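Missing here: one protein chain of the complex. Every other protein chain is in place.
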Amino acid sequence: MLYRRFAAGILGVGFSITVWQLLSAIIGSSLIFPGPAEVVGSMRILFVASSFWKAVIGSMERVLLSFILSIGIGTLTGIASGLNPWIRDSLAPMITTIRATPVLALILIAMFWLPSTGVPIFSAFLMAYPIMHTSAYTGVVMADKELLEMASVFKVPSNVKFFKLRLPAARGHFLAGAKNALGLCWKVVVAGEVLSQPRFGLGTGLQDARLSLETSRVLAWAIATVFLCGISEFALGILAKKESDSREGAPN
Amino acid sequence: MKPYELRGISKNFGQLEVIAEFSASFESSSVTAILGPSGCGKTTLLNIIAGILLPSQGSTGDFPSASFSYSFQEPRLLPWLSSMENLLFALSSIQDKKFREERAQRFLVHSGLDDFSTTKPPKLSGGMKRRLSLARAFAYPSEVLLLDEAFSAVDLKLRIELMDLFSLLWREEKRTTIIVTHDVQDALYLADQVLVLSSRPARLVDKLSVPVARENRRYGSRELIELEERLYRQILS
Partner (left out) sequence: MTSFRSIVRSLLLALLLYPTASLFAQQPVDKIEIAILKGPSGIGSAWMMASPPQVPGVEIQFITASGADIVTAKLISGEFQGGVLPVNVAAKLSNAGVPIKAIAVVGNGMVKFLSSDPAIRTLADIKGKDIPIAGQKATPDYLFRYLAETESLKAGVDYHPLYNLAYPEMAIQLAAGKITCAVLPEPFATQAMMLNKALREPFSLDVLWTEKTGLPSYPMSLFVVSRRLAEQHPDVVEALRQAYDVSIKKTLSDPASTGALAESLDLGMKAIVAQAAIPKSAYVYIVASEARSGVEALLKLFLAFDPQSIGGKLPGADFYANNR
C-alpha cells in the first residue's frame, strides 16, 4: 500500500523534526545547535544563490566521475580475480591496504599531488573501488554451485558459462555493491572538498560556513548534501530496476 | 553395446561412509531404478556415475567416457533465461546451431511447454519447472540419462503426467537411463531393473527385473503386487 508508506514516512520525518526542535531548545544556543526553523531559513537563503547550485553541480560531477571509475575498474579487476586465482592473489594485498586506509589520511596525502578538484575525486574513487571489486568478485565466484554443476554435466563451454551464468548471477551482488559505493562516493567527495576546497563544491560551502561560525548554514549545506545523496541513490535504484525489467527477470 | 559396469564403488566423506561396496551392471538402452530410503546415498551414487564426484574406491567402468544428461532433484533452471533459452543453454556445447534449435523446440513441444517458450522460470509453476528440467535432460543428446527423484514432491496426477512424458520421450531415443527414487510404485512403473539400496552406508541388498513390458504397465496395478511387497519389505526393514 503505497499510501501507507508515504503517510508513515511523513510521520517519521515529522517526529524527527519535533525531536530536533526539542533538542535545540534544551541546548538553547543557536550557535551550537540551531532549531529547524532557523535552518530552514538558512536553506531558503542558500538555495537561491547561484553559487549554491554551482557547488551542487561541482560536487555531483565529482561524485559521478569517482563512482563510474570505481565501477568500471572495480568490476574489471573483480571479475578478473574471480576467474583467475593468480590475479586475485596478486591484487589482494593492495585491495586490503586501500580498504584499511582511513579516509582522512587518503585525502591529506592526495592534497599534496592533486589539484583541489582532483582530491575529492581521487579519494572517493579509491575508497569505493574495493567495494566494487569485492562485489564483482563475490558475484562471479559465488554463482550458484548447483547451477554450475548442472552446467558442467551438460558440458557447457566456459565462455557461455561465463556470460550466461556467472555474469547474470553476479548482478545481485553488483547492484548491492554499487548502492554502497555511491553513498560512499558522496561522503568522501564532500569530505575531500572540506579539506581541499575546490572553487565550487558542497564541502567547500560547508567549511566556509563553519569558518564564519554560522552553524545554521553549516547544517543547511549538510542537509542539502544528504538530500542529493538520497536522490542519486534513488535514481540508481530506478536505473537498476529498469535495466532488470528490460533484460532479465532475475529475482533480487 | 556393452553394459555399463560399476565395480566395488565405495565413498566416504571424511569419517562418514556413505556408500559401501556397490557393484551393478546397466544394460544399454535399459531403464534402471535405484530404490532406497531418503538420505541413503542415492544422489551421491548418481553423482559418482555422472562424474561430479569421484569414488573413494572402485571403478566406474565406461561411465567416464560417456556423455550425460541429468535431471536434478531441484529444477536448477537459470532464472534469467526463458524456457527456450534454458534448453539452448544446456545444448550450447553442440556446434550445429540448427540442430540445437530444432532439438530444443521439439522437446519443448513434447513436454507441452511451447506456449511458454519465452517465459522465465520465476513465472512458471513448480510442475512446469520440473517438466522443463526433464525436457532439458532429454533435449541434450547424451548416451546416459540420469534422473534424481525427478517425479517426487509433486501430486499424484502431475507425477503420472511426468512419468508418462518420460516414457514418451524415452521411446524416441531409448537411452540408458538410471532413475533414483524412493517410491516403490514409481520404480515398478518405469524401470526394467530395480536395484534396492540399504540405508547409510548404502549397499546393494536386492536386485530384481520387472517382467511386464513397459507399455503394458498400469500405475499401481495388482499384477506386480508380489514384487511390490518384496520391495516394501526391504525398504521398511
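A and B label the chains in the order they appear, each numbered from 1.
The working rule: contacts are C-beta pairs under 8 Å (C-beta built on N, C-alpha and C of every residue); 3 or more make two chains touch, one makes a residue touch a chain.
In this text the structure is predicted, and so the values were computed from the model without any measurement.
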Contacts of the hidden chain among displayed chains: A
Touching residue (missing chain; options A:V56, A:L195 or A:A220): A:L195
Given A:S42, A:S59 or A:Q207, the one touching the chain that is not displayed: A:Q207
Absent-chain interface as seen on chain A, which is shown: 29, 31-32, 61-62, 64-65, 68-69, 71-72, 108, 111-118, 121, 163, 167-168, 195-197, 204, 207-208, 210-213, 215, 243, 247-248
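Simple rule for what comes next: only the chains that are shown with their structure count from here on.
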Distance between chain centroids, defined by C-alpha means - chain A, chain B (Å): 49
Chain A partner contacts - residues on chain B that touch it in the complex: 50-52, 67-70, 72, 74, 76, 78-81, 89-93, 120, 122-123, 140
Partner chain B, residues of chain A touching it in the complex: 146-147, 149-157, 160, 164-165, 168, 247-251
